[in-house]
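Every protein chain except one is present and positioned as in the full complex.
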Amino acid sequence: MIPLAESATDPSLAHAFERSLEGIRESVALFLPEAVLTGAICLLIVLDLLMPKRQSRFLMFVALAAVVGAGALIFFMRSTINQPLFNGLIVIDTFASFLHIVLLLGAAIVIALSYVYRDFENRRMGEYYAIMLASLLGMFLMASANDLLMFVIGVELVSIPSYILVVYTKEDRAATEAGLKYVLYGSFASGVMIYGLSLLYGLTGSTNLADVSRFIVGNLDSFTVAVASLMAFAGFAFKISAVPFHWWAPDVYQGAPTPITAFLAVASKAAGFALLIRFLDAAVAGAGESAFHWLNAIAVFAALTMTVGNLAALWQENMKRLLAYSSIAHAGYMLMGLVAIGSSSAAMGGHQVVAFYLVAYLFMTLGAFVCVVAVYNLTGVESMSGYRGLGRRSPMLAFSMTIFLVSLIGLPPTAGFAGKFQLFAAAINSGYLWLAVIGGINTAISCYYYLRVMKVMYLDEPAVEPSSPAFVLDAQGLRWFAGVLVAAVLLVGIMVDLVARVTQHLIIVTG
Amino acid sequence: MAAADVIFLVISIIAVGAAALAVTRKNPIYSALFMMVTLLVVAAVFQMLSSPFLAVMQVLLYAGAIMVLFTFVIMLLSLRPEEMGETAPLPQRIFAAVVALGVFALLAFPAIEPGVPAAAASLAPPAAEAVRFPPAAGTGDGATVEFGATAYFGHTIFGRFVLPFELVSILVLAAVVAVMVLAKRDLSKRDVADDGSDRDPPPLSVSAAHAGSIASLATSTQPTSHGPGA
Partner (left out) sequence: MYFDFANVLVFLLFGIAFVILNVAVLSRLMRPTIRQPDKDTAYECGEPVIGSSWVRYDMRFYTVALIFIVFDVEVAFLYPWALVFKGLKNAGAPGGGMFVFIEMLVFVAILVVGFLYVWVRGDLEWVKSMPESQSGQGSGSGGTGERAKQRDAAPTARS
């Protein structure tokens, strides 16, 4: 008859089971940071039920404490560890730990930013922080995934909460539309990715990245492998908003609440790059010369992404939309660094320069969004008109914004310059001079729209009469917030050596 | 042709046919019902692959629960016939068919590309044997546990794949909270609405550099910038 209910007395199975349990027991202790986040998610939900609505915003401190706690645990427990956990499902290596710290930094800043964001007043915030931490947990898994199954779960755990975060201000029609677009594009992209990954599983018979890597390296010329990998790439490219999977980004970035826009632009993108790097590292790094048409494909994607992002940004009048295109362009720059992933000639490999750039990108982009929030909180405007005369109304805010924009262009002495320099160096060292030239042209183009914001801030007439009381903006805490990020951007820019030395130790362990 | 092939042929014809009908029906309820047929037949495919647990879950979760959800959403929208949209013009439909066939060719190619499956067999990884699937068929006395059997699921989910299993609970928890956030009718909506009311939601354009909508966007947001000053 149909064997629906066998008794499980099979000794060989029980033996294999016992061996997997051993691996799991050893891993649980090292999984503590993620466990802290999980506990915080449950705690936030329960506390949110107990608290009245007015006080629920103070749950920010619980979320922040969890993030700081997880960061401390990672710093003390994992910073020198390189080993697979849970029988190879995830791997904790320095690369993962570094990205975890980057993600936690981004999340902490976004959590604090949500606390002051004007549209979040009088709203239940416990659920918001819980959902955000769930998304953060997904990003953690993406950064340390070592198994196709973890790829899928990580991406879903990031995506589903972020769909909700985008529509958290659900009576705002723009947010609702943004959320709808995000869900449609996002579920389609993850569907395509899962199809590609399941093809790879079907070909190899294993979901372990090391096995998949061995198979791909042996079959780099196979059309099937190319199709499967391209489909998987579509999912990663959606997360990093690379052309041609970027269509969602401008609308979603514009419609979402600004802290969430920042979260998507920084944390989600960093996690997407982590996953892409893990996959490429598995597929290409061991293959040497024979993988070069894969690298060519990455180079083409990089060139397209930065060009489309920069050209479209030229026409933008909404600040969040402009930053959305800017973030697409930056995804292109980072993809440019990835062509160095297989080369041994460069001083720093592809994943190291991208990790470095992610740090710079985190500070400057979050800084720009802090300024957007400050202006929005005071004027209720996100379009360029709100920035007119900002230099006279709030000199400190305008100065901070200027620094962030200079860093986004990539001029010294900022973090953006240091990061971009390494990306270009990595591309040139790996023999992609043409790509570096395109990157240079794009940087020149990007000057136009970044400088235009500065011109609007300093040279344009303010929208408000200088005599009116609303002329002077007082953004209180946000000014200091932006100031700290300015300091971070400048520090990373000046202390390039230190950050570079840290990132040089990032190694990728698969298997 | 073996009996299994005949059964599979019948099943696949039903699955593909129902899927095609689900896509082409104008009334979403019909689409949902045809999709249910596809899902049910896929359950039969799982059964043919000797995985009764997956087959039952496919029926319970997909053909059952998820299709109920689909139906509720459709009933929630409650489309009248005139709201169901018009059939696309013929050139557009031809174009869509060509694109679909192209995608199909791309996806079907892996099934027929020579060489790759053989390579997979030769690459059967010997390393890390401890964490790989247990032997396909047990040799112990009494019942054997085959790949795909329910007990096999139990052993892999609660043995090797514990982590994804636990993470699914977080995912589900986040989904529950998310649904409630979205679906909840805020009875005290007033105090939220007057907060964001002065924000003029700019019209979003689907295409990226859409000059016209951006111009209207700039004009629509301009008045509000004067608001606090006045």
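Remarks
Chains: A and B, in written order; residue numbering restarts at 1 for each.
By definition in this document, contacts are C-beta pairs under 8 Å (C-beta built on N, C-alpha and C of every residue); 3 or more make two chains touch, one makes a residue touch a chain.
This structure is a prediction, so every number in the text was calculated from the model and none was measured.
Among B:I14, B:V37, B:M57 or B:L107, the one in contact with the hidden chain is B:M57. Of A:A29, A:V46, A:V68 or A:A444, it is A:V46 that touches the chain left out of the display.
In the full complex, chain B makes contact with the omitted chain through residues 3-4, 7, 47, 50, 53, 57, 60-61, 64-66, 68-69, 72-73, 75-80, 150-151, 153-155, 157-158, 162, 165-166, 168-170, 172-173, 175-177, 179-180, 183-185, 187. Within the entire complex, the positions of chain A that touch the omitted partner chain are 1-2, 5-9, 11, 13-15, 17-18, 21, 24-25, 38, 42, 45-46, 48-49.
As a convention for this text, only the chains that are shown with their structure count from here on.
Against chain B, in their complex, chain A makes its touches with residues 2-17, 19-21, 23-24, 38, 41-42, 45, 86-90, 118-119, 121-123, 127, 130-131, 134-135, 137, 141, 149-150, 153, 156-157, 160-161, 163-164, 167-174, 177-178, 195, 199, 203-206, 208, 210-211, 214-215, 218-219, 222-225, 227-228, 247, 250-251, 254-255, 308, 311-312, 315-318, 325, 378-386, 463-465, 468, 470-471, 511. Across the interface of their complex, chain A is touched by residues 52-53, 56, 106-107, 109-110, 113, 115-117, 119-120, 123-125, 127-128, 130-132, 134-135, 138-146, 149-152, 154-155, 158-164, 167-168, 170-171, 173-175, 177-178, 180-182, 189, 191-193, 195-196, 198-199, 201-202, 204-206, 208-209, 211, 214, 217-218, 221-222, 224-229 of chain B.
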